[in-house]
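Okay, handing you the structure first.
Taken from a larger complex, these chains appear in their original positions, while the remainder are omitted.
By letter and in written order, the chains are A, B, C and D; residue numbering begins at 1 in each of them.
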Amino acid sequence: MIDTTFSRVDMGSVAEEVLREELPDYRVVRYTVPGIKDLPGAARRLIDMGCDGIITLGWVGASQVDKYSYIAMSVGLVMLSVLTGKVIVDVTVHEDESQDPRELKEIAINRARAHAENLVKLLTGGLDALRPWAGQGVRQGRPSVGPL
Amino acid sequence: MIDTTFSRVDMGSVAEEVLREELPDYRVVRYTVPGIKDLPGAARRLIDMGCDGIITLGWVGASQVDKYSYIAMSVGLVMLSVLTGKVIVDVTVHEDESQDPRELKEIAINRARAHAENLVKLLTGGLDALRPWAGQGVRQGRPSVGPL
Amino acid sequence: MIDTTFSRVDMGSVAEEVLREELPDYRVVRYTVPGIKDLPGAARRLIDMGCDGIITLGWVGASQVDKYSYIAMSVGLVMLSVLTGKVIVDVTVHEDESQDPRELKEIAINRARAHAENLVKLLTGGLDALRPWAGQGVRQGRPSVGPL
Amino acid sequence: MIDTTFSRVDMGSVAEEVLREELPDYRVVRYTVPGIKDLPGAARRLIDMGCDGIITLGWVGASQVDKYSYIAMSVGLVMLSVLTGKVIVDVTVHEDESQDPRELKEIAINRARAHAENLVKLLTGGLDALRPWAGQGVRQGRPSVGPL
């Protein structure tokens, strides 16, 4: 579990609660770094410490440069998953997803919780764990849109 | 075979049917993950399990951030194919390819089927398997445009 | 030599002819894949088969998503050349280079031929093979623009 | 510690002062390179020399090409952190963050100092070092925005 000081919502505590409750036999490690470009390296260090799965909780600013940083972070996490084969759930909230601070906070909390549950399922449920929702238009942080 | 819960069409079942029918001597494995950025790591895990070829079925949202995620996913899958030399057929449908839900669903189903057939040919037919269509302007999910 | 079924011009046959004629002592292998994102993995497989040099012939659509796929393909081929040190000539024609189908076809044919000749020179002529044209504003597929 | 000649503010001296003061038992090494695309390779050389942590201080121009260079630099530093697991704090100031040279200089100095302090905490404080600020909307170089 990795979160940032840049984030405006304490998503780390939300995810931590889910993981501790639903993975009682696992050791849950929390690591806080400054911002999103620090996540891939931190994830690598946690994997080196023996972690089986990672959830990163990133907060992305609204400017174009923030979006370019988002590309670099995403490429880094994808690269790490390609090199190690570890389950890495990469969660981000974008500052410009909503103009309403209350709504934005709600999105962040719901998304952190929903993806922590995804991590639990992926780690404990095997390849079929998410099969019931395949192609179901599931969204995290906002209501699901459903299948066409 | 890897599909997502984010997708709004169950492309996984379409591809699965093609692969089971046309590759009776292969073991077809299906793996469902949350979204497109989870595909490269999942593909790596399937390769580690011994898979000879991979088809990923991604659904890409309409926003600019979704397109940046598409870049990260694409770079990750390309990197995996470069590192392992495995056949990886990377299929995506973009939410903004059509405004008509019925048409979008049809595109998704046809594209999943057409690319599953490509995977079969690439795995069983050698370097020449797709030669008859070289330079023929073949499209998947929509009518082919033909050669100039 | 790798070409695609997505392409609207049979650039593979053009390049094949040049390579067979100018490299009589080489074994020329042709491999056809669906689209541009399949090129880096296919190139890796040809290198594993023992190829000394690769020419990829890609056709890039006109949409923004096609251009993002172009980035992923380019990064993949560059990465492969960095990892293996092999000569990889990455040729692409973009659907929006010309509105005139006849001109577009001509560009594709000329570019495939010119770059196949580049591959021959790079493989057989050593580091100096292209020196006479250094800084000469050479273009492939269109007339060269010349030096300033 | 790596800085550039391209930068318009001597951020290197600011960071150097913090590191020497707060890490008296460490050997602080400073390396100056031309511009931001030289940072990842230089960081690799410092890691090979035995450095435990790196802070890079980049200055990014205002043009679109400068932003593309920023992507390449960011991907390179993220890749290095993924490959080595080392703490790499990647600091950048963008020429277009402010029209006022005095403000821009102030941002650069404050950001270099704040991130040098982050590096100190990450190197000496373990996984919990930044926990008190998790989700607190911390910014470097400008006032923090605080949590929602």
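Criterion: contacts are C-beta pairs under 8 Å (C-beta built on N, C-alpha and C of every residue); 3 or more make two chains touch, one makes a residue touch a chain.
As the structure is a computational prediction, the values presented were derived from the model and not from experiment.
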When 4 copies appear, how many make the full set?
-> 5
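Here is the rule we use: only the chains that are shown with their structure count from here on.
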Shared touch partners for subunit B + subunit C come out as none
Subunit C reached from subunit A - shortest hop count over touching chains | 2
Between subunit A and subunit B, two touching copies, which fits better, same or different residues at the interface, with half of the numbers shared as the threshold?
-> different
Whole-Å separation of chain centres (CA-atom averages), subunit B against subunit D = 39
Subunit A to subunit B: how many Å between their CA centres?
-> 24
Residue list for subunit A, restricted to those that touch at least two other chains = 71, 75, 79, 83
Which of line, ring, star, complete and other names the graph you get from chains that touch?
-> line
Of subunit A, residues touching subunit D in the complex | 3-13, 29-34, 37-38, 40-41, 43-45, 48, 64-65, 68-69, 71-73, 75-76, 79-80, 83, 101-102, 104-105, 108
The answer for subunit A against subunit B in the complex is residues 60, 67, 70-71, 74-75, 77-79, 81-90, 94, 115, 118, 122, 127-131, 133-140, 145-148
